[in-house]
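Take this structure, written in structure tokens, and hold onto it; I'll ask about it next.
What you see is the complex with one protein chain gone and the rest in place.
For chain A:
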Amino acid sequence: MAAAQPLLEVRDLKVHFFTREGVVRAVDGVDYSVNRAETLGIVGESGSGKTVSSLAMLRLVPPPARTVAGQILFDGEDLLTRTPKQMAALRGRRIAMIFQNPATSLNPIYSIGAQLTEILTWHEKASRRDAEPRVIELLGLVGISDPATRLRQYPHELSGGMRQRIGIARALLCNPSLVLADEPTTALDVTIQAQILELLAELQARFRMSMVLVTHDMGVVARMATRITVMYAGRVCETADAATIFNAPQHPYTRALLESMPRIDHSYAGPARRVLPSIPGRPPNLLNPPSGCRFHDRCPEAQVECRRLLPVETAVAPGHIVSCLRRGSPGIVA
């Protein structure tokens, strides 16, 4: 392991939704860490607990959800034990978030300038007059042309890509050490997606910040992430550096996920066409998750013990963590 302490360390995080039907275990014992100036890609299907775990970092999980257990060590301090006031001072300043849908994540009735300067004046006690040139400078950095004019415009006057650039600028205003990007390109056109990813990579290198990139898109993490965590049904399946995940995946779910990605060198039409493999079954209902390994009922390698025992995350190689009984993880009865 590297000697330097990771910037963010999440240990055994559990976020549950307390609904009328029962407890939904959206995030159920998740561990991961983010080193300084690296990008951790968190990959998983819809409902695997990716977004909720990012909101948990900011202690902003919406009711009826609650963070029920775990530790979130940011710079060595547990965020879950901080007072609400300390937490508020951290948000937007040291940990910032980029949202999935730029159409809904900006306030429609305030101008771009008003929304961005408000954050800066609040955190840094700067005057509006001092804040504005800095906002303009940052808007230029995120690739917005004529930023002084944009400042007076409203979100509805801008395109989706432009709004997402504003969203990125908002996150970077106070030069945070950690940026949580929740599906930042999902709501955008494919061509714009590439531009935004490029911008994020460039800004991350420039400001040497750490980033958690949450996505369901393997292509996005392949391009952006230093390390990748694969999540399934509120638990981590596998964590490794990006090359290992793509070249030597261990967990059956990771393998199945990679196999179900269309490849440019395969033909899916015409006489020699292949069938794109898919994972049989459906993601489990987390109100009543499967016993043992969450993936066992869809797993091609599952055996009897997988139904009974919950695998514990285990290192199969330095920095390569897998939780699968078939890969040597010990199991616990849960």
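We take it that contacts are C-beta pairs under 8 Å (C-beta built on N, C-alpha and C of every residue); 3 or more make two chains touch, one makes a residue touch a chain; residues count from 1.
In this text, contacts and distances are computed from a predicted model.
Among the names given as "Electron transfer flavoprotein subunit alpha", "Monovalent cation/H(+) antiporter subunit G", "ABC transporter permease" or "Regulatory protein YycH-like domain-containing protein", UniProt records the absent chain under the name "ABC transporter permease". Residue-wise, the contact with the chain that is not shown comes from A:Ser105, picked out of A:Ser33, A:Ser48, A:Thr67 or A:Ser105.
If you put the hidden chain back, the residue from A:Arg36, A:Arg66, A:His123 or A:Arg326 that touches it is A:His123.
In the complete complex, the residue from A:Gly92, A:Pro184 or A:Pro311 that touches the missing chain is A:Gly92. Annotation for chain A: contacts to the undisplayed chain at residues 55, 58, 60, 62-63, 88-93, 96-97, 99-101, 104-111, 118-119, 122-123, 154, 156, 167, 170, 173.
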